Structures are given as C-alpha cells and as structure tokens.
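One protein chain omitted, others in place.
Up next is chain A:
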C-alpha cells in the first residue's frame, strides 16, 4: 500500500493518478474517518475497516494532513484530528512508500 499525504488543495489526487495509474484509491481518508467517528465507531474498528478494504489488490491511500492548526474548540473535532493522525501514522508504518505533496509536487518520504 502507498500512502499519499499533504495539505488540502495541493494536487494529491492528480499526483496519484500520474504516478500510480494502476492502483485503486482510497481517497479523502480524513473524511472517511470523520464519517465513521460521527457514526459512533471506535478507532480500532475504523482501522480494521480500512485494512479490510485494502487487503486485495494494489491500493493508494490519500489523505489531507489536518494536524497543523490550532487545537479545535469542539471535542469531536479534537478527537477526529487525533485519531486521523494516529491512523495515518499507523498506515505509514505499513506502507511500502509514503509520499508528501506540496504545491503539486510529490516527494517520497519513505
């Protein structure tokens, strides 16, 4: 699995399409996580669901970086930010490659 991260509006999807055209994409993982937290799912269950989705075939997971702002006022937003960060960290450990996209340019950081 390949993980592609970066801020919003950096051209991550275009970068994935250009560099990994044969892959299947799990895009906007940060929103995937948010939706499941809103439904009351536990972080472990969310991680298990992600791993289940990507267990067959070649996958590129794409997510916004959301951890570089001030602490959100709402507890749910704080929880979302934390859990997204820890899920991305765990996925980065599993990933064969990690790419970070800045201004449309990707750099392989793992």
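FYI, contacts are C-beta pairs under 8 Å (C-beta built on N, C-alpha and C of every residue); 3 or more make two chains touch, one makes a residue touch a chain; residues count from 1.
Definition applied: contacts and distances are computed from a predicted model.
Of the names listed as "Heme exporter protein C", "Spermidine/putrescine import ATP-binding protein PotA", "ABC transporter permease" or "Adenosylcobinamide kinase", the one that matches the UniProt record for the absent chain is "Adenosylcobinamide kinase".
One chain is missing from the display, and on chain A it is touched by residues 6-11, 30, 64-70, 72, 77, 80-81, 84, 102-107.
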